[in-house]
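Handing you a structure now.
Missing here: one protein chain of the complex. Every other protein chain is in place.
Chain naming follows the written order as A, B, C, D and E, and within any one chain the residues start at number 1.
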Amino acid sequence: MKLSNLMIDDIIINALKEDMPFGDVSTDNLFNGDEQSEGRLIAKQEGVLAGLEVFKRVFELIDNMVVVDLYFNDGDKVKNKDVIGMIKGSTKSILKGERTALNILQRMCGIATKTNMLVEAINNNKIRLADTRKTTPNLRVLEKYAVTMGGGSNHRFSLSDAVMLKDNHIKAAGGISKAVNTVRNRIPHTMTIEVEVETLEQVKEAVEAKADIIMLDNMDKKTMKEAITIINKKALVEISGNIDLNNISERVFEGIDIISSGGITHSVPAMDISLKF
Amino acid sequence: MKLSNLMIDDIIINALKEDMPFGDVSTDNLFNGDEQSEGRLIAKQEGVLAGLEVFKRVFELIDNMVVVDLYFNDGDKVKNKDVIGMIKGSTKSILKGERTALNILQRMCGIATKTNMLVEAINNNKIRLADTRKTTPNLRVLEKYAVTMGGGSNHRFSLSDAVMLKDNHIKAAGGISKAVNTVRNRIPHTMTIEVEVETLEQVKEAVEAKADIIMLDNMDKKTMKEAITIINKKALVEISGNIDLNNISERVFEGIDIISSGGITHSVPAMDISLKF
Amino acid sequence: MKLSNLMIDDIIINALKEDMPFGDVSTDNLFNGDEQSEGRLIAKQEGVLAGLEVFKRVFELIDNMVVVDLYFNDGDKVKNKDVIGMIKGSTKSILKGERTALNILQRMCGIATKTNMLVEAINNNKIRLADTRKTTPNLRVLEKYAVTMGGGSNHRFSLSDAVMLKDNHIKAAGGISKAVNTVRNRIPHTMTIEVEVETLEQVKEAVEAKADIIMLDNMDKKTMKEAITIINKKALVEISGNIDLNNISERVFEGIDIISSGGITHSVPAMDISLKF
Amino acid sequence: MKLSNLMIDDIIINALKEDMPFGDVSTDNLFNGDEQSEGRLIAKQEGVLAGLEVFKRVFELIDNMVVVDLYFNDGDKVKNKDVIGMIKGSTKSILKGERTALNILQRMCGIATKTNMLVEAINNNKIRLADTRKTTPNLRVLEKYAVTMGGGSNHRFSLSDAVMLKDNHIKAAGGISKAVNTVRNRIPHTMTIEVEVETLEQVKEAVEAKADIIMLDNMDKKTMKEAITIINKKALVEISGNIDLNNISERVFEGIDIISSGGITHSVPAMDISLKF
Amino acid sequence: MKLSNLMIDDIIINALKEDMPFGDVSTDNLFNGDEQSEGRLIAKQEGVLAGLEVFKRVFELIDNMVVVDLYFNDGDKVKNKDVIGMIKGSTKSILKGERTALNILQRMCGIATKTNMLVEAINNNKIRLADTRKTTPNLRVLEKYAVTMGGGSNHRFSLSDAVMLKDNHIKAAGGISKAVNTVRNRIPHTMTIEVEVETLEQVKEAVEAKADIIMLDNMDKKTMKEAITIINKKALVEISGNIDLNNISERVFEGIDIISSGGITHSVPAMDISLKF
Partner (left out) sequence: MKLSNLMIDDIIINALKEDMPFGDVSTDNLFNGDEQSEGRLIAKQEGVLAGLEVFKRVFELIDNMVVVDLYFNDGDKVKNKDVIGMIKGSTKSILKGERTALNILQRMCGIATKTNMLVEAINNNKIRLADTRKTTPNLRVLEKYAVTMGGGSNHRFSLSDAVMLKDNHIKAAGGISKAVNTVRNRIPHTMTIEVEVETLEQVKEAVEAKADIIMLDNMDKKTMKEAITIINKKALVEISGNIDLNNISERVFEGIDIISSGGITHSVPAMDISLKF
């Protein structure tokens, strides 16, 4: 996913209004707008960048005379103490936007960084590390974008763009086969169907029903291998279930196409980045 | 801070639209709306609850026939496997709201839980653990509320409700004394002024300028103690600087009024909670 | 696609405000709100219904005491003079909502009716009649829903949920194969890729590139048949190009999976329906 | 009516967001933004133009480096194959806006073209062809503007700007005279009152009540002529009732001031226009 | 003009959010929501009521368990100390809405009261006292409604619903006659044209051009009388120009139809009303 101003401007403007419903009582009362400052955006830890253009856009929306020069691109790795960019302009404008811009950037870089660590742990370019819908409400575009900058890939964007049939869907419909067929006839022909399975029996049913993607939910390694044999490339194989740096290596083997992780968006430490004048 | 529907409805509605720009292709095509389900909201780890009413409101806004019964209140501690509540109603409505409701609840509980761990580590009811403005853009009300449910307290809500003078403000104004006085004359008489200091010299200046709160930024323990002696209860004493479970105990001593932490909102693992049918 | 209040309320509320920026000078000045009326919603032509719940919702949003009883469901065929439903309540509320409710209903029924005529002309339940993105700005959910009520099916909902590679995409990327591969690696694994082709040469390239759907653009019948032979079920076959009642029968033959038509949404006479007191 | 950015920007921005909730998966993944393209906007049928500035504005809002040169003005007639304008700029930006821009333009040109055909059929510059409130929800400004570009004129814009008393109003008020007088005393002195009549008796009442405009609803030609004699220029004469190209000539005669038609906005084929690279 | 929830809800909701971006730190921290209170809405001066339903709606939108009983209707005159109504419900909800509800009500009653004083001073039911477009930004519906409750009448609602030609329009068009004719041909046939004149020469031109309303701007009494003679009932006669209680009696005489006053909306003391527990 790529970002455009159409996607991010409302997020930024609302965040600035959230932080300044009646202006900034510190800077509004201390500066008249003529004072100029210059600051450096510095990485305080190693990490992967994401959101630099959003950072820049925050200041553009406050005061289009503020200049932000960036020395890196999204997706780049930085080391502790690297100078990511420079900002120059009215002291007042910079101080007003600083916290909002950093809040967004640090979160996005945190996601890119955590994603990247998992991607490196997988260390297999045939296996995708995909995100989920476990994103922060109303920030999904920023977070899904950050995942790709960390080397991960996106799962479906929303409930509107692909089918995922879980336990409850299947029970209510009276079996995998019936559920898949019912839905297949009604969805756009451009859409795919993913089925979540827990047993090998269900794997077989899903393959017979021509599921496009089969998600092995919390299976042990042996069962997964058998499932992969059953699937036999007739569907993409996705695995899921509290994947983390500690356990990911044992989940990586031949036949898996996608490992999906909620944690890369829902449990992420912000990357430590500061703006020094 | 307390939450009301006026504060949370827009967040929820936008989150639901983000997740369903064109409906839910899975449930819309599988269910006709008559199917009923019942699910249990279960803690999968120990933690402190926050956001139960927001969770409930998500379903109310989708379908006011869905019933959510809650067995705990915000602020309560739960253990792994505790049943937090029950949900009952149209299968379709429950499945549509499930992810959005959990995304919000898990994040809020994560914040309350992390806050609570720090509060317990401080273990001193004369010292407040306060949040900062390092919150997720456009979710500040949810996050500041969650902090209080974890036993923490709120710092200023935004740039509009209290003055914080940092390095750059002070430099630009020509010293602490001048900055404080300039601002004091211009802000509402209901507002207070906090000054961030790095040296004992600055501590003295801040006390003389009658700062209401003095924030000791990243000082070592010895310097902090001297600062506290200088301040001598003429201002509230706040300390700050990458406080975490590992280092908090060494920051707690006589004379400190507030410890503020960005990490309790910006770097929080979601609490593991699931909805089982 | 199914509709929910979350999807339609903003459309309705904005339409009512568009029609009454300063109220309704006729009814506001003639009625005090106590007058009661009863009206019948009558089909003035044969057609297929779509949008009855939206019609009802218009009045609910104006005055929840107005009662609308519906005798048909969306998707039903009605004959000229059929009474579709009854409305009962405050004269003032009914008159204020009447035009907006009818404007929406008549358009949606027009689409369902036109779609249905084409579906009947195709007369082959193995071939889908699909819509396009040629919908009225900001009414896409209503129109895509109406298409399904007429027996048609939906193509992708937006630029975000499936890939369609046309001439320009292919040229810029340096060929079908390169374009498909580049995109395949970057999109969610849940998404499919459709390629628009004009020559048999391109058909072959698309098949080799493993396009999921191949769209034969404005080909003559003979070429289409050869294309279908080449594709040989390795991709879905979609045809397109100013399809209308006059020419559709000659486009229907073995091997075609989808016929897509912009005209069922962009060039539709409103169905004649009136509300009689 | 004239259009301004204040009136159209929200329509356009919402339409772009409707078409790209998560970006454009085709172009976002194929182009980096540097590729340049040039396209020609070509009429594929004879017609009257309307909405050229809206078309241009779509691209301006996506990317203000895209240049649109227009060779015609709104209101101009074009022939099949006429080049209406050129577009030049980033391939990515052009492809993202193309469909939305065309959807709006084709609809507006369709309205202007259909209006123009009726105006030419009337062939009498003393008689206005007027639109109605039967416009697409939330696009009224675009459609009323397009009507004027086709040579038609606008009826009231909304329920707020002129009074129209129909059957139900009159019954509820106890007669035309009473209804007109009640309303006259309460509305702004700048507003006029139109009365819809079905019988010659009602025509007389309306004239006596000093209605400003009298609308003859579905009368036969003979009755209309008698009505015109009764009215005798004391009010404007408007006629209405499923007017179309087939029947309009028989409705045109001395004494009629306005012919109003819902069909010029609610039942319009989009004009065929394409953007060729 | 009448008010409906569709017109006022956004105003109220935004006002409540303006007053509580982060809740109400006083009541949120003192009350748990169970405390009940009862209050009386009391007039602290003589005046005319307007906005009672808006007052009530404020509390409905905060907490639909709060009950407001009203003993008067909009348009009623009250004396100092009259109890206008009672409010009963959660202390917390009442205190949160009190200021916003009163701010709106007091302003609306202030307008109704001032309007009423001028209407009584005119003391001639053939002459309307009309408002202008000099209303508070974004509150026009509330203020125009309040004017009618005070016995005044509305002038045009906005720039969209009637023509007013002033000096600048006339100059640019090359004279009154030309301006009126140009506009007449282009506006909806339902609309009227008002011309503002300063000299008797202009009065004649306006009459010849068939202006519907002629506005005598700041003329002395003698000139006004001559103007009225010239107009001779061929147009409505409106007068304007800093009309106030001091000077209005000398402006009232035979032949004037409308006196318009900006002051009844732009320079109004709030009516003194309080809510006592």
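Here is the rule we go by: contacts are C-beta pairs under 8 Å (C-beta built on N, C-alpha and C of every residue); 3 or more make two chains touch, one makes a residue touch a chain.
Everything numeric in this text was worked out from a predicted model, so none of it was measured.
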Per the whole complex, from E:V66, E:M191 or E:I243 the residue touching the absent chain is E:M191
Which one, B:M149, B:A179, B:V197 or B:I213, makes contact with the chain that was left out? B:I213
Of E:K134, E:K204 or E:K225, the residue touching the omitted chain is E:K134
Selected from E:S158, E:T199, E:T229 or E:S249 as touching the chain missing from the view: E:S158
Absent-chain interface residues of chain D come out as 1-4, 6-7, 140-141, 144, 157-158, 160-161
For the chain that got dropped from the picture, name the residues of chain A it touches. 13, 16-17, 20-23, 25, 28, 61-62
Those residues of chain B that touch the unshown chain are 128, 130, 148, 153-157, 160-162, 186-192, 194, 212-213, 236, 238, 257-258
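In the analysis below, only the chains that are shown with their structure count from here on.
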Could you say what rotation angle superposes chain A on its sequence twin chain D, using C-alpha positions and rounding to the nearest 5°? 120
Given the pairs A-D, A-B or A-C, which one repeats the contacts seen at C-E for over half of the pairs? A-D
Can you compute the centre-to-centre distance for chain B and chain C, using the mean CA position of each chain? Integer Å is fine. 45
Separation of mean Cα positions, chain E and chain A [Å, integer]: 52
Inter-chain centre distance, chain D versus chain E - centres from mean C-alpha coordinates, in Å: 32
Residues touching two or more other chains, restricted to chain B: which are they? 18, 20-23, 25, 140, 158, 160-161
